[in-house]
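Written below as structure tokens is the structure these notes are about.
With one protein chain removed, the remaining protein chains of the complex are shown where they sit.
Entry: subunit A
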Amino acid sequence: MIKIEQISKSFKATQVLKDISFEITKGDFTAVMGPSGSGKSTLLYSISGMDSINEGRVLFEENNISAMPEKELSGFRLNKMGFVFQNAQMLKNLSIFDNIILPGLVAKKESAQAIRKHASELMKRMGIEGIEERDIREVSGGQLQRASICRAMINHPDILFLDEPTGALNSVAADQVFAILKDLNQEGTTIMTVTHDTRVAAKARKVIYIRDGQIAGYKEFAVRADRSSELDEWLKGFQSKA
């Protein structure tokens, strides 16, 4: 689905990503881990076309999104990708519900009525029904993050990109988000997430460990209910090296 071929990125004199290559197949749940400042988020934004790269290319279903014109790329983001950020980012002049349906109404893949229905279903599924008309400042962090996932899912994206989705949440809210992500993946949504949280990474099938802008480790886990202990073991190797 997505082929990342030898991408590199620099901010002025500092090189943040160095010669990174890997592949994401349809239905994957990929977690990117690594210490702060290692380039995890930059990798996510480079792959999703939200940030430019200096070298290499990113092929999304054979489309080179690193060379795509900005307008075409924004259409790609609207129709094929969904984004969730660490601090749930929403437009403050829209209610929670309107924030969720906005990308749907812009994309016009379905009728307005169908989009509204879909949004209501997503909210119900995320357990946040009843906050539709609220201001984004009137809900909790967990509710807002779940609303962000609803917005990201409104256009039935091929892939969901998440940047530290539980970073700003308490453990109860984080657990709710884990469960949702797991369900979505099981239903066929491809997920790529940047995370510090081993509980999130433990839900992933592929884990990439980034250090100093390079892939320091890559592991594919067997399909099993609990991969925590195996992941912890694997991560220990990097910590001892550090």
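Quick notes on this structure:
What we mean here is this: contacts are C-beta pairs under 8 Å (C-beta built on N, C-alpha and C of every residue); 3 or more make two chains touch, one makes a residue touch a chain; residues count from 1.
One rule holds for everything that comes next: contacts and distances are computed from a predicted model.
From the set "Na(+)-translocating NADH-quinone reductase subunit D", "ABC transporter permease", "ATP synthase epsilon chain" or "Pyruvate dehydrogenase E1 component subunit beta", the protein name that UniProt assigns to the chain left out of the figure is "ABC transporter permease".
Taking the complete complex into account, A:N87 is the one of A:Q6, A:S21 or A:N87 that touches the chain left out.
Of the listed residues A:T42, A:S66 or A:Q176, the one in contact with the hidden chain in the full complex is A:T42. Only one of A:D51, A:D212 or A:E230 touches the chain withheld from this view, namely A:D51. Interface residues of subunit A with the unshown chain, by the touch rule above, are 36-37, 40-42, 45, 50-51, 70-71, 74-75, 77-79, 83, 85-87, 89-95, 98, 101-103, 105-108, 111-112, 115-116, 135, 137, 151, 163-164.
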